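Of the protein chains in this complex, all but one are displayed in their positions.
Showing chain A:
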Amino acid sequence: MFDFLGEYDILGAFWMTIQLAVLSAVGSLIWGTILAGMRVSPVPIMRGFGTAYVNVVRNTPLTVLIFFCSIGLASTLNFNLAATDSPSFIVDNNFRLAVLGFVLYTSTFVCESLRSGINTVPVGQAEAARALGLGFTQVLRIIVLPQAFRSVIAPLASVLIALIKNTTVASVIGVAEASLLMSEMIENESDAIILVFAVFALGFVLLTLPVGLLLGWVAKKVAVKR
């Protein structure tokens, strides 16, 4: 019953999922932090850009975004992220476009989580920091963000778990991650569809459950007690 599973590179597909998730998570954390900084900054044009970006991208379906990266950016506008003459151009380009799409999308959720964390820091702290003569970026970097991050570990864990599951969308542009292999297996093993689903569901649970447990524990450890 399980023997056909050996014919497929299931671990390889999940490894691709992990790579997508890790790179996108790092990128989203960076771009999301910058966006959060923009949304609380005193410069109106930056606040405006941050608000507009978050509201437009957050409300766009991820499938549309990823597909746009492939058909819109790469194939129509020739914005490629790999050397076009390389023998692995399509694989590399699709992978990087997918990461780009995930970063653009997930960073909006990172930004909003972080902004709620910034709101937990008492206003008096920022005022005190300013009174000491610190500039805006210094206040944010030294005083506000470290406290904000510690209070949003748990919501960020949810964002990360959502990201891990969202990586399945990369299959619409042909990135060889878990759900692409799943469609191949459904096509071939129509007599064992339930089993195929179960294997992939289990795979994702194995990826996401430890993330939730670990970050939940970290969140408790580092929370700022007020």
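Everything that follows uses one rule, which is that a contact is a pair of C-beta atoms (placed from the backbone, for glycine too) under 8 Å apart; a residue touches a chain by one contact, two chains touch by 3 or more; residues count from 1.
The rule we apply is simple: contacts and distances are computed from a predicted model.
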{"item": "Name per UniProt, for the chain absent here [options: \"Urea amidolyase\", \"Amino acid/amide ABC transporter membrane protein 1, HAAT family\", \"Rieske (2Fe-2S) protein\" or \"Glutamate transport system substrate-binding protein\"]", "value": "\"Glutamate transport system substrate-binding protein\""}
{"item": "Per the touch definition above, residue among A:M46, A:L65 or A:V91 touching the missing chain", "value": "A:V91"}
{"item": "Sole contact to the chain not displayed, among A:L5, A:L134, A:A154 or A:V172", "value": "A:V172"}
{"item": "Hidden partner chain, touching residue among A:I71, A:L134 or A:V211", "value": "A:I71"}
{"item": "Interface with the unshown chain - residue positions in chain A", "value": "67, 71, 74-76, 78, 87-91, 94, 171-174, 180, 182-184, 186-191, 193"}
